[in-house]
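A protein chain is absent from this complex, but the other protein chains hold their places.
Moving on, here comes chain A:
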Amino acid sequence: MEKKKRQAVVQTADCVACGTCVDVCPRGALTIYRGSFAQVDAVVCVGCGRCVRECPASVIRLEVQA
């Protein structure tokens, strides 16, 4: 059976680009795109959920990727 992968997903429209997620990500999977919103590198993210817990605007969720 193929292993499903959890991944952080950012609702970019509501992101305030504060960089809290970038700071706590242990994998360096998050960046702030041109001071506008956070984006996740899907290859690097391991879905640990630290950014989800820390994001003050609560705009990051963990989603199971098929």
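Here is the rule we use: a residue touches a chain if its C-beta (ideal position, glycine included) is under 8 Å from a C-beta of that chain, and two chains touch if they have at least 3 such contacts; residues count from 1.
Operating definition for what follows: contacts and distances are computed from a predicted model.
For the chain that does not appear here, its UniProt entry gives the protein name "4Fe-4S binding domain-containing protein", which is one of "Anti-sigma F factor", "Ger(X)C family spore germination protein", "4Fe-4S binding domain-containing protein" or "ABC-2 type transport system permease". Taking the complete complex into account, residues 14, 16-20, 22-24, 26, 32-36, 53-58 of chain A touch the chain not shown.
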